[in-house]
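One structure, as structure tokens, below. Some questions next.
One chain of protein is taken out of this complex; the other chains stay put.
For clarity, chains are labelled A, B and C in written order, and residue numbers in each chain start from 1.
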Amino acid sequence: MTTLADLGKITAARRKYVPILATAVLLIGMYVFGATQYEAFGDGQVVLNILIDNAFLLVVAVGMTFVILTGGIDLSVGAVVALSTLVSATLMEKQGWPGPAVIALVLVMGALLGMGMGAVIHFFELQPFIVTLAGMFLARGLSYTISTDSISITNGFFTTMAQTPVMLPGELRVSISVVIALVIVAIAAYVLHYTRTGRTVYAIGGSEQSAMLMGLPVARTKIAVYTISGLCSALGGVLLAFYTLSGNALHAVGMELDAIAAVVIGGTILTGGAGYLFGTVLGVLVLGIIQTLITFDGTLSSWWTKIVIGALLFVFIVLQRLVARRAQ
Amino acid sequence: GNAGTPAGGGGASGTNSGSSGPITLGFAQVGAESGWRTANTKSIQESAKTAGIELKFSDAQQKQENQIKAIRSFIQQKVKVIAFSPVVESGWDTVLKEAKTANIPVVLTDRAIDSPDTSLYKTFLGSDFVKEGKKAGDWLVKETASATGDVNIVELQGTTGSAPANDRKKGFADAIAAQPKLKIVASQTGEFTRAKGKEVMEAFLKSQPKIDVLFAHNDDMGLGAIEAIEAAGKKPGVDIKIVTIDAVKDGMQALSDGKINYIVECNPLLGPQLMDLVKKVSAGESVPQRIETEETEFDQAKAKAALPQRQY
Amino acid sequence: MPAEILRMTGIRKEFPGVLALDGVDLRLFPGEVHALMGENGAGKSTLIKVLTGVYGVDAGQIELAGSPVAFTGPAAAQRGGVSTVYQEVNLCPNLSIAENILLGREPRRLGRIRWAQTRRRAEELLARLDLRLDVSAQLSTQSIAVQQLVAIARALDVDARVLILDEPTSSLDSGEVEQLLAVMRSLRSQGMAILFVSHFIDQVFAISDRMTVLRNGKLVGEFETREITQVELVRKMIGKELEVLDSLVDHDRPKAEVLVQAGELARKGSIEPFSLEIKRGEVVGLAGLLGSGRTELARLLFGADHADEGEIRIDGKPVALRTPRAAMTHAIAFSSENRKTEGLIADLTVRENIILALQAARGWTKPLSRRRQDEIVERNIKALDIRPANPEALVRNLSGGNQQKVLLARWLITEPKLLILDEPTRGIDIGAKTEIQKLVSELAAEGMAVLFVSSELEEVLRLSDRVAVLKDRRVVAQLRNDSLTPDDIMATIADGGRE
Partner (left out) sequence: MIKHRLFWPTASLLALLLGNFIANPGFFAIELRDGHLYGSLIDILRNGAPLILIALGMTLVIATGGIDLSVGSVAAISAAIACLQISKLGDQNSISGMLGAMGIALALSLVLGAWNGLLVAVFGIQPIVATLILMVSGRGLAQLITEGQIITINSDPYKAIGAGFVVALPLAILIALTVFVLISLVVRKSALGLLLESVGGNPEASRLAGVQSRRLIWLTYLLCGLFAGLAGLMLSSNVSSADGNALGLWMELDAILAVVIGGTMLTGGRFSFGGTLIGALLIQTLTTTVYRLGIPPETTLLFKAVVVMAVCLAQSPAFRRKVLGRRKPKPPAQASQTQTKVEIPA
């Protein structure tokens, strides 16, 4: 009957990538700006350092992306990261556990915590904010009960993981954590775009009620996203333990905000249903590059640091909106 | 150990002694979480200027990750010396090894690190938090030497898990351990702030039938607590003896007003000492492994005398 | 006759304050189309939700192919071979058409979704309904009718023994309905049992074999379609005779003053330039096929979208209608076709939803007094027979038809000069529908200008003084309604407006 082979429609499918392209372009713009402004900034290693310094945040933000795509939120990530570093450190340093076993245990612990929160959110119909806030209290509280001191990690496995560089051409290097983080990103992107679970995540974000009426496994998927987030947080904790070689209850305070900010800056909508994992990667890089710009500047006092971080964020976000709007 | 995560070009090109300009110092500060810290920052900035040292300053906003990032970027920028006040004691080996491979000497300020490999840094300049707690405890032991019966102490701790809180608590507890009559009846975190100090003290005043002494991990919490004590109709410094740590100006004022009984100084003005060290270190001179800042204690009389010159 | 595939007996379902179902029985046989009939709020949708496990039952038995079942939800029901299109579109607006059709059943290889094949499969399923769309377009960009068809296509894909369609035709035009009925016939011949809910008596008589009638949550009875007449059915449903409406057009009424004048109004990608005049006291109908641009035209006149070109004059003066709010200050009202996403606020009460537009027009500083509100709301609940007649009921708990009445009430009380109604009778039962048509005609008689959009051509022709015919986003003809017939309109569309 009525057919529609309208040009506008064909581009419509592609138009949804515009915001993300805009973000990428702006990010490159920021880098170029830094490179012209500060010597040594243009060095390829600076870019890689951003990855090295943010590998754990990237992993945590990946988990957060799943949760936010369903329209939820997970405030517990920072605390779970801290708990993971501390549990790892305690088990290895105080109990003499081998590194890989500790990692396995920590990952299971993170996943179980996430699963517990997901189950409570789904079955008792509670708001994710409050449940994961309680989860945050719980994980942080557990950390304090384990130890209020920070514990150094001397375990051979961890130190090797932390200090073995992965060589790239041109005298460039990254850490093993970066490789792990990128693998996680790839897996997560695959899951989101090429599996039914991934598509159900988007469906729930679009309308949980519709997803339920469409016969999708809402309960399973909702619990799964919190499990994934817990798992990613625990892995983020392991990476942070590689990064700092220490366990500390005060690690990653406020990281949940960084992770949420990265996800949202990357174009994912907080109410769920729209966004891409690649956007999250860009979001993390934006936060990282802002930080790097500021350290390279090195003239800002403590408060000006904060003001300038906010200002750069503002400029970035406003430009992102303007560019995306113009392009559409 | 090998240089772990990349030191980049800096690591590869090795030494940086060729440059002839002023010494560049990369300083990674904890944050600006208290007046004490701000005074510390200001002292460093000002003395760098007078010493003709080019300062690259970075504020980590109380996050270890940020500090590591900053140090890494200092290495990237090939500064001559790196100095930092560690947010926590542990977790510095990787990045300090990178600095070592890049031949950049490191000076620790204010707080120590717990790395067994002392070759990672040239020297430590700062205070000993355990000792500060101990000094407060020692004073109390002396002060209550004549007292008969129990002395009930309440403690306002710093931010849970932070190094000063852990150490001051420990030093104080050690000092009074031998005195069974000295009892810590309540101990709670006041997060180093006046507001929390006041709020917690209000609760203590209601839950504890008898409080003789307040030990606060810093002046600010003590100042907050004073307001709570006054609101409860008691006289701070008289009905309840107060001992605190830091000796910031407001604290000294309260001390000379008789509202605080004793303050252990924790000196933030280590800029001049640091610049001396930086010059020595970059010239390759040897320096002691550990330098403690000059710190005193104040009682009410000494406070009155010192107050006019107090600048922070 | 083969053994029944589904049997529900003595079903009882109570919501706080509402006994929605009370001892209802239903039997479904393989290879039949069974109509579930009843007024708005009779309990049809509730029965369907109870069957598929969306709600638990308070009492009663459900047997599927002879064995008792208690589905825990739609997913379980689907696994048990019951595929359902619920009333209202329950799809994910953020996903593409293809995904919405195949979500949860995407073709895969080694767990990996094969997107090209998914799209192809979706296109095939839509083709069964004779619909060719860009399946990678986002669902939210589609009209409600298309969304409804997508939902149907989704249900058709399920390998099911029982297919349930709750008001699938409420915003489809006759061609689409024919197509759907054809698909249903072919499924029936393959032995599928189909439960069909519709307020269009003609459709029900055209397709169904048997029917079950509910009234006020109670079972009236089960009938063979062959053995019952339309008049009898209506009497069983609403408990009284239905008056037969002739044309409501009153040609003698003076309609001289032009109220709204659109001149070469257009919006890129949605509607070509058109000119249209609406006079006071006149009802102008918009006719056209699915996606012809009726809704989009209506939205331009209300400022819901803004025009790229052309101008609008009201009472001869050019006006800028950039926002709905601006249109409202010129006394224009617009009842949207999509009550769920563009109409009602589900979590607010009936009262709040009804007064919303009026209150918004007054601004927040000039609240309607509670007494005024109660008075207005009560009057409208009575006039439109909204059930339950409880102003404090949450709109989300109302039956679909009653929700539609709430939306209508919202705009009627703003006393507009131009009332734009997009599918105003969607999901409304036959009794109420005639009442609403009469109401529209009365309002016109009092001098209101009405733009009336409906996919039911008979309805448009019954009410309109003039009909603007759209095709492919163009106004191809404007006809005076001197006893026009649906065939005239279809012919015009087929002609494509060639003069």
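Keep in mind that, in the parts below, contacts are C-beta pairs under 8 Å (C-beta built on N, C-alpha and C of every residue); 3 or more make two chains touch, one makes a residue touch a chain.
What you see is a predicted model, and the numbers here were worked out from it, not measured in a lab.
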item: Omitted chain - touching chains that are shown; value: A, B, C
item: Residue of A:Ile176, A:Leu277 or A:Ile309 touching the missing chain in the full complex; value: A:Ile309
item: Sole residue of B:Glu65, B:Asp167 or B:Asp220 that reaches the chain not shown, by the stated touch rule; value: B:Asp220
item: Where the missing chain touches subunit C, by residue; value: 45, 49, 53-59, 70, 72-73, 87-88, 302, 304, 323-325, 328, 334, 336, 340-348, 352, 355-357, 359-368, 392, 395-400, 402-403, 410
item: Contacts of subunit B with the absent chain, listed as residue ranges; value: 31-35, 37-39, 41-42, 157, 160, 186-189, 191-195, 198-200, 202-204, 206-207, 220, 223-224, 227, 231-233, 250, 312
item: Subunit A residues touching the omitted chain (full complex); value: 71, 120, 123-127, 129-131, 133-135, 137-138, 140-142, 144-145, 148, 209, 212-213, 257, 260-261, 264-265, 269-271, 301-311, 313-314, 317-318, 321
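We take it that only the chains that are shown with their structure count from here on.
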item: Inter-chain centre distance, subunit B versus subunit C - centres from mean C-alpha coordinates, in Å; value: 71
item: Geometric centre distance via CA averages, subunit B-subunit A, whole Å; value: 33
item: Junction residues of subunit A - those touching two or more other chains; value: none
item: Residues within subunit C bordering two or more other chains; value: none
item: Sites on subunit C touched by subunit A in the complex; value: 54, 73-75, 77-78, 84, 86, 90-96, 99, 103-104, 106, 108, 111-113, 130-134, 136-138, 141, 154, 175-176, 179, 269, 289-292, 472
item: Touch list for subunit A against partner subunit B, complex; value: 38-40, 43, 45-46, 48-49, 52-53, 56, 144, 148-154, 159, 162-165, 171-175, 240, 243-246, 248-254, 291-292, 294-296, 298-303, 305-306
item: Residues of subunit B defined as touching subunit A within the complex; value: 1-6, 8-9, 12, 26, 29, 31-32, 38, 41, 45, 55-59, 61-66, 68-70, 72-74, 76-78, 87-94, 97, 114-116, 159-162, 165-166
